[in-house]
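Note that this complex is displayed minus one protein chain, with the remaining chains in position.
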Amino acid sequence: MKTLVASFASEARLVKALPGLRPLGVVETYTPQALEDDRSSILPLVVLVAGLVGAVCGFGMQVYANMIGYPIDIGGRPEFSWPAFVPIAFEIGVLSAVLAGFVGFLVVNRLPRLYDPVDEASLMRGATRDRWCVSIRTEELDRAHTLLRELAADNVEELPA
Amino acid sequence: MTPFDPVALPGSNNPDMTDHVSGIALRANAFGWWRIATVLPAALTSGLIGSILYLFFAGVGIWGIDWPVAWGFAIINYVWWIAIASGGTFISALFFLTRSEWRNSINRIAESMTLFGAACAGIYPILHLGRPWFFYWLFPYPNTMDLWPQFRSPLLWDFFAILTYVTSSVMFWYLGLLPDLATLRDRAPTRGKQVVYGVMALGFRGTSSQWRHYRVLYGVLAAIMAPLVCSVHSIVGLDFAGAATVGWHSTMYPPFFIFGAFLSGFATVLLLIIPMRRLLRLERYITGRHLDVMGRLLLTSSLFVGYAYIMDAFNTYYGGEKAEITMFQEKLFGYYAGIYWATVLFNVLLPQLLWFAAIRLNELVVALVSIGVIVGMWCERFTIVVVSLHRPRLPSAYGLYHATIWDWLTMLGTVGFFVFGILLVVRLIPVISMFEMREILAPRRP
Amino acid sequence: MAAIFSPAANLAAKLGLIGAAGLVLGGMSWWWLWPRTDYVRHNSWFVEQPVPFSHQHHVAGLGIDCRFCHTTVETAGDAGMPPTYTCMTCHSQVWTNAAMLAPVRESLANNTPIPWRRVTDLPDYVYFNHKIHIAKGVGCESCHGTMQDMPLSQKARSLTMGFCLNCHRDPAPNLRPPEAIYDTDWQRTPDTPSPAALAQQYHVGGRTLTDCSICHR
Partner (left out) sequence: MSPRGALTLFTVLALLSGCDDMTVQPKAGAWSPEATLVTPPQDTVAWGDAALKPPPLTLALLQRGQQRFRIDCTPCHSELGDGNGMVVQRGFPAPPSYHIDRLRQAPTQHFYDVMTDGYGAMYSFAGRVSPPDRWAIAAYIRALQLSQHPPATAVQTSR
């Protein structure tokens, strides 16, 4: 098993090369901009659920506090004065949604991951500027080299084993 | 420079933009002007710390507040700052949702402004508490007193709103920063910077999975931030409207406050981008188009605010309540009338200059108008807080308010802190969101 | 060019995150637990007193009623700290040469009070009235604990606001028949009126007991 890192000069070339590279092994792209990607993400669902749970818990907390925890007459308002509980329920819902979204992002991407073997390739330094990089983990090293040359990769780097 | 400039001048390209913007943050030595510019803000920030220390030692009696005006500079400045902060979120979140391309080059500035504006705002209500060290009593934690905060009060809603807003703004800002931090990590010239930016970037490498989740999450958070910022400033309005005080008890307050937030936020963003595009050589990415759009927005929000002022007067006289009319006359002609008319002049009349395209593109005039608006918004908060309180319903309770040296020190201190924070942002992180600019510079075409 | 971080950095980052989460959780637990500890509440602390007065000896040993010394407990807000004169009612004849009692004799001779230190102290922003609690059937023990077992006085209850509220929200279980209020050994017996009956007898209960101004005036 060897890992190759190759860079392309443009997004178009990388996208064109990907179908050919995939059969070689595990392929991952590293790009300065997001590639077109039709796959969906679970994060909106996480955010929605966390927001709803947070809002319901926030509302429940206020109901508990005012009806069971310490019922007290404030300006003659009823104990279950639900319209007054809405703003805080909303704010707590938003807070949990945002936090869940951020934590969820870290979890689904297994971040923080400060070190990754591909970092050993100096090509990767350009992946956040203008190089469209791809890493290929494959058994068929020679075929990969040939294929990359055919697909007009700018540079190819072999990672030390 | 014309209103029809593209959002990035022709000839711009991604590598140049990345090198230029990251180069600013990665400079070995600060700009000469940067060193000079930090002196006064640093001094003012020290003044802020000093005045807070003295406040902790001596209590809120060092301020000018007393009966009947018990909400003085602390609340004025709080509302003023939180309005400025809100303006930044409008630009970064609301205009993200409308897919306005011009927002990509100024949203980092706007969000940073939000962060430091909210930080300045957040200081005040806590200091305003008689015993600031017990501010955590606002939080519903399982305490030995078996007590709960008063959930029916807009003031507590405000605590939650600010807490959520500050946290969400930090998250949104940091999330938006991740790809740029990765760029800085990969371009950092020294080991120290590599490690610091590397840790902050959390290992973002632009893999397909990272980008996929990232784009979705960024959109979702923007969609959450937009209503959040409206709720925050509505609740600030409710802090006032919830009280049966003359002049405050009005359903118009929440939208009125949001109009004000638009106005002061846009003005502050303009005030920041005008010198920045010159000093940091960003004319290529912050163009006439940006100035034009921001000028139009400033003018529009000024008209909104003007409408609110007219409705304020109309409601008072149409409603016909004696105490309201007395207070309003006092606003127009009384002891603090100068501040009211300054409000009208700076917030409504002065921005009318922006009807003219030539003026919208004149950086000096726009900067002056922006400063005028920021001052005018402060005057508006002063009028709302002080004038209403100094003429309560009972004539026996009439009184005046004067700020003390500590009020001024604290206020100027937060201004210094804000500028200091923005200067730090300029020095340490990319002032332009590079990964979003790439979308404009190399649009994805088939 | 080598990578910026070594593989160990990933472990360090994970440990850092776990550590931060632990710190937050630990901080929260500490915040919850710490104010409830006996240490913070000074529960079961012995307070250094000028004379090591033993409630155990005087109450359990001699059978002296609480009201012999704390004379105003039924008639005033404070229970009444006995003047030296009260001590000397007996100690003018008993243990007259005890070194332990020298401060008492000095106090009487010089007409200066004995500087007793408070054991059961409420914050100054709390209004507490012994008279009403006695009149409504709350026994001494409910707040002071088993004084008859204490060779040296110590605080027996947390006396947090939560402690006060716990009873003010539902006073009935803590009420006693009038004759049992000072009874140090009292136990509820089958003949004792039910808590509800006692509450009715004393006219105790209702939401006003938890009004802020009941205790903070």
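Per-chain numbering from 1; labels A, B and C assigned in written order.
Here is the rule we go by: contacts are C-beta pairs under 8 Å (C-beta built on N, C-alpha and C of every residue); 3 or more make two chains touch, one makes a residue touch a chain.
Small disclaimer: the values here were computed from a predicted structure and weren't measured.
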Worksheet item: Which listed residue, C:A12, C:V51 or C:I64, touches the chain dropped from view?
Response: C:I64
Fill in: Residue among B:S46, B:T190, B:T251 or B:Q329 touching the omitted chain
B:S46
Worksheet entry | Residue in contact with the excluded chain [from C:P7, C:G26, C:P52 or C:P113] | C:P113
Fill in: Touching the absent chain when the full complex is considered, from C:E48, C:D124 or C:D185
C:D124
Fill in: Residue among C:D38, C:D78 or C:D170 that touches the chain left out of view
C:D78
Discussion item. Take the complete complex as the reference. Which residues in chain C touch the chain that isn't displayed?
Written reply: 62-65, 67-68, 71, 76-78, 81, 83, 85-86, 88-90, 92-95, 113, 123-125
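Everything below uses one rule, namely that only the chains that are shown with their structure count from here on.
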Worksheet entry | Interchain centroid distance [CA atoms averaged], chain B/chain C, Å | 51
Worksheet item: Centre to centre, by mean C-alpha position, how many angstrom separate chain A and chain B?
Response: 29
Response to the item:
chain A residues touching 2+ other chains are 70, 112-116, 125
Fill in: Touching two or more other chains - residues of chain B
146-147, 185, 198-199, 202-203
Worksheet item: So in the complex, which bits of chain C are touching chain A?
Response: 1-10, 12-14, 17, 165, 207, 210-212
Worksheet item: So in the complex, which bits of chain B are touching chain A?
Response: 14-15, 18-19, 140, 146-148, 150-152, 154, 156-157, 160-161, 163-164, 167-168, 171-172, 174-175, 179, 182-183, 185-187, 198-199, 202-217, 220-221, 224, 228, 231, 235, 238, 435, 438-439, 442, 444
Fill in: List of chain C residues in touch with chain B within their complex
4-5, 13, 31-32, 35-36, 158, 160-162, 165-166
